[in-house]
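Take this structure, written in structure tokens, and hold onto it; I'll ask about it next.
Of the protein chains in this complex, one is absent; all others appear in place.
Chains here go by letter, A and B, matching the order in which they are written, and residues are numbered from 1 within each.
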Amino acid sequence: MSRETVLHKVRTALGRSAGQPLDQPPPVRLRIPVVELEARVASFCTRIESLAGKTHAARSTEDALEYAAGIIAGRTAVASNAPILRECGITALPGVRTGIINRDELRALCATAAVGITGADYALADTGTLVLLSSQQEARMISLLPPVYIAIVKRECLLTGLDELLTVLPRPAEQTSSMVLITGPSRTADIEQILVRGVHGPGEIHVVVV
Amino acid sequence: MSTLFDEKIHETLADPKLQLAIYKATGRLVEERRKAIEPDICPDYQELRTQANAVKRHTIEHLDYYLEEFARNLEAHGGKAIFCRDAEEVSDFVLSLAKERGAELIVKSKSMTTEEIDLNERLEHHHLESVETDLGEYIIQLAHERPYHIVAPALHKTREQVADLLTDKLGVPRETVIEKQTMIARAVLREKFLAADIGISGANFLVADSGAVVLVENEGNARLTTSAPKIHIAVAGIEKLIPRAQDLAVFLKLLGRSATGQWLTVYTSFLSGPRRKNEIDGPEEFYVVLLDNGRTKVLADREKRQSLYCIRCGACLNHCPVYRKIGGHSFPWVYSGPIGAILTPQFLGVRHEPGLPFASSLCGACAEVCPVKIDIPQILLDLRSEVKKAETREGTNRLERLAFRVWAWVMRHPRIYEIAGMAAAALAPSRDSGWVRSVPVSAGPLRAWLSQRDLPPAAPKSFRQMWRDR
Partner (left out) sequence: MAARVSLFVTCIVDQLFPKVGMAVVDVLERLGYQVHFPEQQTCCGQPAFNSGYREEARQVARHFLNVFGDADYIVVPSGSCTSMIAHHFSDIFKKEPENLERARAIESRVFEFSRFLLDVAKVEDVGARLEQVVTYHDSCHALRALGVKDGPRRLLGHVRGLELREIDAAEECCGFGGTFSVKFAEVSGGMARTKIDSIVRTGASTVVAVDSSCLMQLQGALSRAGVPVRTMHLAEVLASR
């Protein structure tokens, strides 16, 4: 391919030679504020609500189950293999399919299901963001195809923000091929700047903090 | 002397509905950004800009190193780096891969780089169906138009125009409610996502230490494009590199706020390779096209290579009083606004549209809002000088050059300057105190001035005459 040509042109343009060492890059800039857990939960929920997402601070796993059951209301739902979902009993609810590891099967289900349910690896308090790493426990499609999305987040996973996430996880590529940050329901304002939700991703999201 | 550029500008200015659409849309983005960077919301905004500029400067100055590091890490995770010199090499690559895999349907997420190389046209020429999935891009694909704005491609379209397009191209009954129009597109595109063989995306950032592609979006179409099909190809200019994943803390904070005022866009994807063995879904094959297409030429200019720092936020467009009047389609190339004004001559040569660097009052609003601190006005001044040097070499625009030579000569000779001033004052129409609406004979600059506003009356005495009379 043209790898050597392009690299050669770059070097010529910069006056550098192959293998020439690097000057020191500017040090990474990460600022992590100190925020109490409860304040993080509050900030997290407030931000999501301001983006038209819904939140529920659950007092217990039973409480989380009740809330989720209310949203699912017997419709078809696909749940990921995140342990928290089993712990809360969500995977046992009527209409909920889980434990799927076949790509095509999962996709077909997600394409027709009304609700997708996942856990979250981390969450970011300052922006109201869910962080999902693709793995055996979490497939990409579940939080993407169904029009309604429920995420169950453990309090302990709630970080202050992106700076803390990248401190705790400086090399996401070592863990996964896909790390997604989800901040609110899918939206667009491409026509006359009028806001429409649920364009391709879910238009309705519920985040339960457990 | 009216050029195509002048004509397109005139057309845009003569359309009051379009003027209003542009002004309102950019005005809203200006306001949203302002709210997102308020001191109590984002106290370290200026610091972030300084850091972003420093990181981009370092990366660009060592671009060969970071390209190699990126390719190495990408390949370590099962992806493939495809270096391409130009547009043709990109389409050749996609076409041959599609042929090998028997692929027929491609879905695309928004990418200015693929617009730059006319990728869809090339693919369609070879009978591949390539569908844009970002709503704005989908609309302009149906209309066979170029994007109107870097971030909001269909900024210029009204709901009536969208209704017409959907009915004409999809055969659906006419629908003018925007939410319903969106749902029509959603339904059509959903089928495409699930049937597509290849997904092509751009890249907002390429992360060298991870071999990763970062995509930001609000709709979910980029996630679908890069997760549903078995093959994902990301097309990115070589300048999209940043050294470390940790640098995203600065860049993501700046990009969302500068573009739309969002603290983070709805979805940010960090993609490093095809799906891993234990993962349930994701593409089986992952390619990152690293495109030159003239970037190495820009790179060679020490002062102007900072144009490559651009993270495509669109803030300069939104704040530019000229863009807000002439809109995106007046510009000769795919990139519009202030960034377009400096990239176009650098990629295509100053002769491509010699008037372009002059279509600015040098107000500096762009430089003030640029998250990576590109000194756009300075680059415009340099480009203006290059245009004039080219004209001197080619012997064009002689009258103007002569005028400035004479002007400079007059300005070096104070006595002559004074006499010239007195002569002009004597020739000027005498009006008691009023400004001058028209003159009997006018041409060139005088006529241009008078076409828009009145002329100041001649001062009875110049300042130096008044000074001497004291």
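Assume a residue touches a chain if its C-beta (ideal position, glycine included) is under 8 Å from a C-beta of that chain, and two chains touch if they have at least 3 such contacts.
Owing to the predicted nature of the structure, the values given are computational and were not obtained by experimental measurement.
Asker: Out of all the chains shown, which come into contact with the hidden one?
Answerer: Answer for the hidden chain's contacts among shown chains: B.
Asker: In the complete assembly, which of B:Ala222, B:Ile238 or B:Ala359 touches the absent chain?
Answerer: Here the residue in touch with the unshown chain is B:Ala359.
Asker: May I ask you to list the residues on chain B that touch the chain which is not drawn?
Answerer: Counting only chain B, the missing chain is touched by 9-10, 13, 321-322, 325-326, 355, 357-365, 367-368, 381, 384-389, 400-401, 404-405, 407-412, 414, 417, 421, 424-425, 434-435, 437, 444-445, 448-449, 451-456, 458-459, 461-467.
Here, only the chains that are shown with their structure count from here on.
Asker: How far is the middle of chain A from the middle of chain B, if each middle is the mean of its Cα atoms, in Å?
Answerer: About 30 Å separates the centre of chain A from that of chain B.
Asker: Quick check on the complex: what are the chain A residues that touch chain B?
Answerer: Against chain B, chain A makes touches at 1-3, 5-7, 9-14, 16, 18, 20, 22-23, 25-26, 28-31, 47, 100-103, 106-107, 111, 126-127, 129, 134-136, 139-141, 144-145, 162-163, 166-167, 170-173, 176-194, 196, 198-202.
Asker: For the complex, give me every residue of chain B touching chain A.
Answerer: Touch list, chain B to chain A: 21, 24-25, 28, 44, 47-48, 51, 54-55, 58-59, 61-65, 67-68, 71, 73, 77-78, 81-85, 89, 133-136, 139, 152-154, 157-159, 162, 178-179, 181-182, 185-186, 189-190, 193-194, 207, 209-212, 218-221, 223-224, 227-228, 238, 243-250, 252-253, 262-276, 278-282, 286, 290, 292, 296-297, 299-300, 305.
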